[in-house]
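A protein chain is absent from this complex, but the other protein chains hold their places.
This part shows chain A:
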Amino acid sequence: KHRQRMRKFKNKGKNAAALRMQRVEVSIELRKAKKDEQILKRRNISLHVKEESPSPGQDRSDEVIMSLEEIAKAVNGNNPKLQLLATRDARKLLCKQKDPPINQIIELGLIPRMVEFLSRAENVALQFEAAWALTNIASGTSEHTRAMVEGGAIPAFISLLSSPHMHISEQAVWALGNIAGDGPVYRDALINHDVIPSLLALVSPVTPVGFLRNITWTLSNLCRNKNPYPPLDAVQKILPVLVCLIQHEDKDITVDSCWAVSYLTDGSNDRIQLVVDTGILPRLVELMASAHLMVMTPALRAMGNVVTGTDQQTQAAIDAGVLDVLPRLLRHSKPTIQKEAAWTLSNIAAGPCGQLQQLITCGLLPPLVELLEKGDFKAQKEGVWVVANFTTGGTVDQVVELVRSGVLKPLLNLLSAKDSKTILIILDTLSNLFVAAEKLGETERLCLLVEELDGLEKIEELQNHENNMVYRAALNIIETYFSGEENSDLEPQTDQDGLYDFSVKKQDFNF
């Protein structure tokens, strides 16, 4: 989508096509999964639920009395007392810190029975223990979640949402969050079972904070995942509540609603538009400036997604003040924040020159240069994109401003980066700069500047680069701008095998 957009206002060929970068240009990851992402599934191993709402006859010890076989027998038997004890023991096993026996419990075929217990409105304790146990099963692998869903858990949990007992409906919210977090298929299954209205009905001014946190987290999982994205009408239902939740003073609630917004904006422009229309952007900017990394991260992510959108959407982000907070983020000590901030800026820099002007006015160039000089490599790479996009779409004056801010030195230094793509983009950027310099009649000055900053030497070295495109781009710059002083070669010439006697036969002409 960004490509189309770029073509509209920048007819500059190959560079334009690569300007805006979606989050996933390569879907394969070699790295460890990111530590700063939101958690997909959570096991309930804490005791706080019990403390807040002690169920009758509950013992506080973690001691398990029955063996797995005994549990199976009791759960499948008809003695409600034993059923409760067995279910509680199962739940305790599933709460173990290490290696909870999820597989064994599934293999013993306990799930359908436990799902059945969910409907025992008369036995609240049993209902609760079963819900808790199932929550923890759902928190396992996809296999585990599937076993539970196939056991009929979805409708059972959804009906528990309207349980009169808050600790039960809260446990149901949690379980549903785990199911939704499994992926788009179950997420949509939940949505199709009409989970959203019942969930939203739980949100009220009097809902306790702890409960509200769970609801927010579950909502965020309902917004999460692509291929496909959640249905538009579901998103439209969730958004107004999300807008309220994101204003909440509780940090966890804000964080999870931020993540939800980041998922909703990580998509096509019409989805971004839904979010922009809520007027949430100023709040996101506020949260980007938060002192807490866990708040700042999703807010920045969401904003970064918004500016991949149309010019108008990007303008809305600028109007909300995104450019005021970015300098601080570009200078942040954490590499991932630097990187996301630079990525965000790169997409703003792909905009029309009016937006580039705002970028200059808001003082983004100095932190950009700093980032290119001493940022983490991941962030430097994004920074290079900022410069590349800027030089592609900027006016000559703007490009001059960029060069004046000192971008050239770190940019040329990065020609020794160990990343072919980065090198190629820098070489393309240099070509853009030379085009601008030619318009100003300043080619020679730029040549000298590049040489002074040891760039010429690096470009010459790149003529030996193994990557063909890099090598050719380097060669092209050398040949066009740095070849000898007085040996100007004319175009190569060629002959055809003409006859040298001067004669000709007449023919009829018609042009």
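The working rule: a residue touches a chain if its C-beta (ideal position, glycine included) is under 8 Å from a C-beta of that chain, and two chains touch if they have at least 3 such contacts; residues count from 1.
The rule we apply is simple: contacts and distances are computed from a predicted model.
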item: Omitted chain, identified by the protein name its UniProt record gives, among "ALA-interacting subunit", "Exportin-2", "Trafficking protein particle complex subunit 2-like protein" or "Defective in cullin neddylation protein"; value: "Exportin-2"
item: Residue, one of A:S162, A:N192, A:Q312 or A:N467, that touches the chain absent here; value: A:N467
item: Contact partner of the left-out chain, one of A:P335, A:P352 or A:G406; value: A:P335
item: Sole contact to the chain not displayed, among A:E116, A:D376, A:E401 or A:E438; value: A:D376
item: For chain A, the residues touching the chain missing from this view; value: 25-33, 335, 374, 376-377, 417-421, 424, 448, 451-454, 456-457, 461, 465-467, 469-470, 486-496, 498-504, 506-511
